[in-house]
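Below is a structure I'd like to ask you about.
Let's turn to chain A:
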Amino acid sequence: MNVLSFLNLVDLLVCAVVLIAAGGAALHRNLLSAVVFAGVASLAVSFLFLRLAAPDVAMTEAAIGAGLSTVIFLIAVRRTQETEEEDR
Partner candidate 1 sequence: MSFPLKLMWSVIGILVAIAYGLLISGIIRKVMARIQGRIGPPVYQGFIDLGKLLVLRTATHHGVMFYLAPIFRAAGGIGLYLLIPVVVGVPALENFSFTGDLLLVMYFMFFGSLGMALGAAESGHPHSSIGISRGLSQMTAFELPFALAVVALAASAGSFSISDIVMAQQGGILHWNLFTHPLAAIAAFLAFLGMNMYAPFNIVGAPQEIPAGPPTEFNSSFLSLMMAGRSIFAVAKMVLFMDLFLGGATNLLEVLVKTFLIYFWSVFVGAVFPRFRTEQSIRFFLGWPTVAGVAAVLLVMLNR
Partner candidate 2 sequence: MMAGNELYVATALGLIFIGLATVTIKRNLIKMVIGFSVADTGVNLLIVALGWFPNRTAPIIDDPSLLSDRATLAVRSAAIVDPVPQALVLTAIVIGVGVTALMLAYVIRLYATEGSLDVSRFGRMKW
Partner candidate 3 sequence: MVSPMLLIAVPLAVAFLLPVIDHLGRTATRVVHLATLAFGIVVAGDWLYRLAGGAATAEILTGGWPPPFGINLRLGTAEAVLVLLAYLTAFVAALYLADREEESNVRGTVIQTVLVVGAIGLIMTRDLFNTFVFLEISGIGTYALVVFGREKSGLEAGFKYMVLGSVASIFVLLGVAFLYKLTGTLNLDDMAGKLSQAMVAGSGLILLLLLVGMIAELKLFPLNGPAIDLYDGAEPGVMALLVGTTVNAVFYTFAKMTALYEGSQWVEAITVVGMLTFVIANLFAIRQKKVRRMLGYSSSAQLGLLVFLLPFVRSGEILASTVGLLVVNHTLAKAALLWLAGIEGNEELDGWRGAFATRPLLRVGLVVAVLAMVGLPPFPGFWGKWHALVGLARGGHPWWITILLLGSLLEFVYYFGWLRRVFDGIQERAEALRPLKWTEVAGVVGFTVLLFFGVRMLGEAWGSVAALALAAVGVVLVLASVIPGRMQAAVVLLAVAATAWRLWGTQLVLSDFRGLILTVVLFGAMVVSLAGLGLPAPRKSYWGVFLILVGSIVAMIETTSLLGFFAGWEIMTWSSYLLVSSSQKGSRPAFLYMVFSGGAGFLVLGGLMVALGGGVQTLAGLTTLTGAAALSAWALLAAGFAVKAAAWGAHIWAPDAYAESPDLFTPFLSGVISKLPIFGLGVVAAAIAAPAISYLGRAFDPTHILAWVGGLTAFGMTLLAVFQEDAKRLLAYSSVGQVGYIILGLAVMSPLGWTAALYHVVNHLLFKGLLFLAVAGVIYRVGSRQFSSMGGLIKRMPFSFVSVLIGIIALAGVPPLSGFAGKWLLYEALMERGWLLLTAFMMFSSVIAFLYCFRLIHSIFLGQLKTVHRDVREAPWPLITAQYLLVIPILVLSVRPRWLLDPLQRLVADRFGSSTLQAVGDNTLVSSFGYFNAIAILVLVIVLFVGLLIFLLTAGPRAKKVGPLDIVYAGEVPPPPEELHYAWAFFRPYQRAFQPVLRGAVSAFWRDVADVSEAIADAGRRFYTGNAQTYVLYAFLLVLALAGIGLAR
């Protein structure tokens, strides 16, 4: 019971991290930071996958969603610009 509620608490925390990181990815004006935020969100989600009895998916999400995607994003940011500037 204790373990369960502890895990529930962890779940809650991780979910919060996911949403906060996603929000950061959406809002942070530095694109490099935003990409890192998105990667963090992805990594946290892969933890949730583990909690959802999906180790395969968790591995994939960690390796591809959090890892590779983030790298590709970083490359793209380096090849364009690093801050979010909207021209009016």
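Convention: a contact is a pair of C-beta atoms (placed from the backbone, for glycine too) under 8 Å apart; a residue touches a chain by one contact, two chains touch by 3 or more; residues count from 1.
If you want to know what made the cut, all candidates are chains of the complex that A comes from, given by their letters.
In this text the structure is predicted, and so the values were computed from the model without any measurement.
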| item | value |
| --- | --- |
| Identity of the candidate that touches chain A (this complex; choices 1, 2 or 3) | 2 |
| In the complex with candidate 2, residue positions of chain A that touch it | 4, 8, 11-12, 15, 18-19, 22-23, 25-26, 31, 34-35, 38, 41-42, 45, 48-49, 52-57, 60-61, 64-65, 68-69, 72-73, 75-77, 79-81, 84-87 |
